[in-house]
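Now for chain A:
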Amino acid sequence: MAKDKQNKNGVLEEVTSSEYKYGFVTDIETETAPMGLNEDIVRFISAKKNEPEWLLEFRLIAFRHWLTLDEPNWALIDYPPINFQNIIYYAAPKKKKELESLDEVDPELLDTFNKLGISLEEQKMLSGVAVDVVMDSVSVKTTFQDTLAKHGIIFCSFSEAVQNHPDLVKKYMGSIVPYKDNYYAALNSAVFSDGSFCFIPKGVRCPIELSTYFRINAANTGQFERTLIVAEAGSYVSYLEGCTAPQRDENQLHAAIVEILVMDDAEVKYSTVQNWYPGNKNGKGGVYNFVTKRGLCQGRNSKISWTQVETGSAITWKYPSCILKGDNSIGEFYSVAVTNNYQQADTGTKMIHIGKNTKSTIISKGISAGKSNNSYRGLVRVSKNADNARNFSQCDSLLLGDQCGAHTFPYIKTANPTAIVEHEATTSKISEDQLFYCQQRGIDSEKAIGLIVNGYAKEVLKQLPMEFAVEAQKLLAITLEGSVG
Partner candidate 1 sequence: MLLNIKNLHVSINGKEILKGFNLGVNKGEVHAIMGPNGTGKSTLAAAITGREGYEITKGEIIYKGKDIRDMAPDERANEGIFLSFQYPVEIPGVSMTNFMRTALNAQREYQKLPPIPAGEFLKKMEEKKQLVEIHAKLTNRSVNEGFSGGEKKKNEIFQMAMIEPQLAILDETDSGLDIDALKVVAKGVNALRSSENGFVVITHYQRLLDYIVPDFVHVMYDGRIVKSGGKGLALELEEKGYDWIKKEFEI
Partner candidate 2 sequence: MQKNYKKSFLLEQNLIHLFKEKKSELFGNCHPKVALSRQQAFDDFQAKGLPTTKEESWKNTNLSKQYEDIFQLDNPLTELDKSAGEIFQCDIHGFDTDVISMLNGWYYSPEGKQLQILENGIVVGSILEAQKAYPEYFDSYFDEIAKGRNHGLTAVNKALFRDGIFIYVPDGVEVEKSIQLINIVNRDEKMMINSRNLIILGKNSKLSFLHCDDSVNHNPGFINTLTEIYIGENACLDLYKLQNINNETALLNNTFIKQELNSRSKVNVISLNGGIIRNELNVEFSGEGADADLNGIYLMDHEQHIDNQVFVNHAVPNCNSSELFKGVLDDSASGVFNGYIYVARDAQNTNAFQRNNNILMKSTAKIDTQPFLEIYADDVKCSHGATVGQLDEEALFYMMQRGISRQDAYLLLMYAFTAEVTGKISIEALQSNIEDMIKKRLRGELAICEKCVLHCGHPDIPLEFEIDMSKV
């Protein structure tokens, strides 16, 4: 029996201890801002990007507001204070000139993204996914822009959007996540460097998946990107986001904003596979991931669906939310969050029901291993006028090993008597019976754990677009390599 336990721990150890495979650094010439943060840095970033006066003004107001704020401390995460003066707020791979074609992209860069499994060469792409690639503070390449333009879809880097579609950016930026929203939103609004912009015009169903790939490369830098998606009436888009970072001993800060606006009868599906460097086995290094993601279902019958697979980052602080303002609008949140070693995740969602007949679904699967802590934190609010609002939440936690923690913090606020809100949660470990059953059928414990965990997360994984789902499944197995007792 004791021996059995030992064996299993051994397997766990093995499963959880595998290496982060995206930890390499690209040797590329990088242009950076001086370390630290003040108004001059904000002006420097704005000037680098050749921004109009109003945008600089926006940044400065946000920066001044940020100075008045304290770091939030309500999440169940523990980390030494961040020295915001010890971060470089702008880093860009040096370009020789404006890129005319893919041939002119630095071969080092191309190689980097090939290693990450992302091909920037359109002809090589099998599935037809348009990709915007953001490295450190700038977008390096957006593919398939021409094809999309034929449908009237704008998909480009945020910087390009500022230059080419200033009216749209001005109109929508900050309308869903205002700079005052929270500490990290204010910080991002002051120093954001790039990101993606996506506009789907009325009645258009985006024919391909849109995708942004974020990569932190330079040392000591923070990444502060913004994404803005506007879906006009009757439109549809599926958007994917992936992230990796090199393996470094110091912590790196990532504070992003994602804003989504959805009009009548439109739908946005937003999928994330977050795999920032999680730090090493002893909890050294890793990305601090503080992200504000929010979508507004403004129109009638509009829909936002968030799917996230969170495997990376030393710290995750992230609550993709839906404001269900339009009557009959729908919000969905599907999440798998895996933490291992010393990772800490405090993640969940907010579903704010304002319109009538609004519906929301929350499926959250937390998996903790090693010495990690994994919390679900979610708010369901039904406002006074949200007649017939419906919410169903299922938040399960799976513990692998006896040194980790799994926590559930649901907040339910209801002020409408016709609302039905249901929350269910369970916490358990992989059952010995399940493991034994698999073993008896000849499946070794490591594979069995992978199987069981994938089964456990299936409800969420099936929400992902195909190519992503396969990737995510592998990622789950890798993240947990070495973990059940």
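In this section, contacts are C-beta pairs under 8 Å (C-beta built on N, C-alpha and C of every residue); 3 or more make two chains touch, one makes a residue touch a chain; residues count from 1.
The set was built so that all candidates are chains of the complex that A comes from, given by their letters.
Here the structure is a predicted model, which is why all the values come from computation and not from measurement.
Here chain A is shown alone, and of the candidates 1 or 2 it touches 2 within this complex.
The touching residues of chain A, counted against candidate 2 in their complex, run 68, 70, 74, 76, 382, 384, 397, 399-429, 485.
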